[in-house]
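Below is the structure I would like to discuss, written out as structure tokens.
The complex appears here minus one protein chain, its other protein chains still in place.
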Amino acid sequence: MIASSWLLVAFPALGALVLLVGGKRTNSWGHLLGCATVAASFVYALALFASESLSQAVDTTLWSWIPVEALQVDFGLRIDPLSMTFVLLITGVGALIHVYSIGYMSDDRDRRRFFAYLNLFVASMLILVLGNSFVMLYLGWEGVGLASYLLIGWYTDRPAAATAAKKAFLMNRVGDVGLAIAIFLMFKHIGSTSYEAVFAGIGDVSPGVVTAVALLLLLGACGKSGQFPLQAWLPDAMEGPTPVSALIHAATMVTAGVYLIARGAPIYNLTEDGRLVVALVGAFTLLLGSIIGCAYDDIKKVLAYSTVSQIGYMMLAVGLGPFGYALAIAHLLTHGFFKAGLFLGAGSVMHAMNDEVDMRKFGGLAKKLPITAVTFGLGYLAIIGFPFLSGFFTKDAIIEAAFGQEGWRGWVLGGSALLAAGITGFYMTRLMLLTFFGKERWRETTSADGREFHPHESPPTMTAPMIVLSIGSVAAGGLLIGGDTLAEFLSPSVGALQESHHGVLPHALIPWLTVLVSGLGVLGAWALFGRRTEGSTYTAVERPERVAWPVRAARKDLYGNALNEALVATPGMWLTRSAVFLDNRGVDGAVNGLAAAFGGGSGRLRRMQTGFVRSYALSMLGGSFLIVGALLLVRFG
Amino acid sequence: MVPAVNVTFAPAGFASASRAPAEHAPAGPGLTETPADQVLAGGQVLAQEAAAGIGIYLPLVLLIVLAAGFGVFSVLLGPLVGPSRYNKAKTAAYECGIEPSPQPVAGAGRMPVAYYVTAMLFILFDIEMVFLFPYAIAADALGLWGLGAVALFIATFFIADFYVWRRGGLDWN
């Protein structure tokens, strides 16, 4: 069964190929094929999961991909608990979202191509998690980046979509460079890139290199998972169709960074500094995401920053090392359920409201969209950590583990995680109240294209996946955390889950504390947005512009874009400009200067200016002097 | 032109000759197979005969003087012994009886392309001679193989000539 595990990847890859090559001929049944391939992979994964013990990693080699001398890269897959967990999540949630897309994209002329890209994404994502070497992971890594790029830019008539797609791709490239360098470092010091060899040999590598590899992998993870300082692309990526936001930018692709670090557990186990940086990045990002999430009126952007924040929790957890790997994966799974459900709910609301995303124009939609409101509500309860729903178990476990650290780490990591839980309660309640409850503000206004709103419940192809996901949001957490089911299942991949016994706060206190802080956040939101106060700016259709500076800062993404601009874009622009200046002016200028110096006379100067080929020759001459001079200097200097 | 070739050639030959004894001493007089090595070996023999000293440069200096003398003599001979009768055709840009056409317009006019073709053809035949001359000197030593090689050289040379001839390169108009 394991030997033919390549079928998992082959189904969606074949689907993408047929749909892309088949062209318009496949328009009538393309969406069905798209769903069928992913469903087939899911069924196969379930069968694999049921029939095999998975107590250890099994590698299968399909063919030898890059064989040169010492460098051997095989096209191989690794089946172990960690990869199977992800395969089930990707194909399971993926299949649901494929079904949902049939309804959501029914008006789009290019629906077939959309399914082709979705299938391409699923295939790449499966390669990412199934690959048995870091190069295979990189292959999937670039593949999901490409699919994500194509899907974010889906609405080609919107300039914002094009910008967002480009931004996503470029910021990911920054991360990719980190990942690539890390892979090359592994190859240099261990002589292989396969998981088996790297994990076996990492112990003999000097600690400095291990830390460097860990930090470079983290850079890659930050790019893909929207973590600080590369978080700014993720909210913009919401320009893509909502199923894409749900599948790629909430449930699966953005968690690839967490997967990378969990997969690299043997590396991170060796470097405490590396782990600490991961945890701090996670803690900072989860606060950042939740604060910005309070400031947006765009329902998808709020959910996007919520994703940034929740992935921050996962990063924090993997940063705790053996105390947190399994917890991070558990939260990743439950988050996959409830966040995908929330996005699909948001999509359903947009479907009902002429694709409007401004929450200030919603209100009181619960009556018009009952199924959406209930499923969305269950996802909401899950994410704020309502007792005994999914988020309660998994998020609480992470906060507990964070407080389990000793000294200042316990206070900083645990404190920020706890604080963010309260803020999460606030902004999610705000979203819930503005959208589904309160005054029906949509009666007073029209959508951007001037149409009136006529909210209606979505078709069954859309509501059915939402119902399935909401069941997951309710039950998954208890099933995974209860009795350490997942932790034991995953232990062959990431090691056994450890529990800390000397944290800064007593264990029993933390669940209560978390519920209390979240409850405070909910109450605060209700006080501002829940009461029917006429004339309150908090619930006005028009967005108030005169606001206090924290809100202004949050509305500007806490200056995340400005930071990227200052750190990456501006130096890049400066370099480009100066290089162009040198190329255009510098060489010619040197020629002109020389001519003026030697020749005098304006006539001669003018003649020199017309001969560009001379300036080329001069630059060659200069280069030759430099090369010969440098060679002699190295030899005799 | 002739003196210039000699001047550049000679120092290179001597530069290698000055080091040659050290390298070739065990091999005797250093008679090796290829023509290139013969030149080198010749320089070596010269160096040995004239021992060290300025004397080895004497033939070279004589040659330079001879060439310069020939040039000066040729240039001066005409004006000195010839009649000086100028007419309009003789003062024209190209004193070969053909009007330059179209007329140069203030430095931007173009020469008829036929001049360039003729000049290029001259260079081709010139180069052919340059290669044939050393072959003729060493024809015996090179034997049948050398004959084949030079025949191939001339054959490929004529391919280009055929092209020029068939495409009208040899017609002035």
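So that you can tell them apart, the chains are marked A and B in the order they are listed, and the count of residues begins at 1 in each.
The rule we apply is simple: a residue touches a chain if its C-beta (ideal position, glycine included) is under 8 Å from a C-beta of that chain, and two chains touch if they have at least 3 such contacts.
In this section, contacts and distances are computed from a predicted model.
Asks: Tell me the UniProt name of the left-out chain, picking from "NADH-quinone oxidoreductase subunit N", "Acetolactate synthase", "ABC transporter ATP-binding protein" or "Putative membrane protein".
Replies: Choosing among "NADH-quinone oxidoreductase subunit N", "Acetolactate synthase", "ABC transporter ATP-binding protein" or "Putative membrane protein", the correct UniProt name is "NADH-quinone oxidoreductase subunit N".
Asks: Of the residues A:Ala3, A:Ala50, A:Ala508 or A:Val634, I need the one that contacts the missing chain.
Replies: Per the contact definition at the top, the residue touching the missing chain is A:Val634.
Asks: From the list A:Phe187, A:Phe403 or A:Trp442, which touches the chain that is not on show?
Replies: A:Phe187
Asks: Among A:Leu8, A:Ala161 or A:Met314, exactly one should touch the missing chain; which is it?
Replies: Within the whole complex, the residue contacting the unshown chain is A:Ala161.
Asks: From the list A:Val135, A:Ala421 or A:Leu505, which touches the chain that is not on show?
Replies: Touches the omitted chain: A:Val135.
Asks: Which one touches the absent chain: A:Arg173, A:Lys367 or A:Arg451?
Replies: Among A:Arg173, A:Lys367 or A:Arg451, only A:Arg173 touches the chain that is not shown.
Asks: Take the complete complex as the reference. Which residues in chain A touch the chain that isn't displayed?
Replies: 63-71, 73, 135, 138-139, 142-143, 146, 153, 156-157, 159, 161-162, 165-166, 169-170, 173-174, 176-177, 180-181, 184-185, 187-188, 572, 575-576, 579-580, 583, 587, 612-613, 615-617, 619-620, 622-624, 626-628, 630-632, 634-636
Asks: If you put the missing chain back, which residues of chain B would it touch?
Replies: Within chain B, the residues touching the omitted chain are 15-16, 19, 23, 31, 33-35, 38, 41-42, 45-46, 49, 59, 110, 113, 137-138, 140-143, 145-146, 156, 159-160, 162-163, 165-167.
Convention: only the chains that are shown with their structure count from here on.
Asks: Cα centroid separation between chain A and chain B, in whole Å?
Replies: That gives a centre separation of 74 Å.
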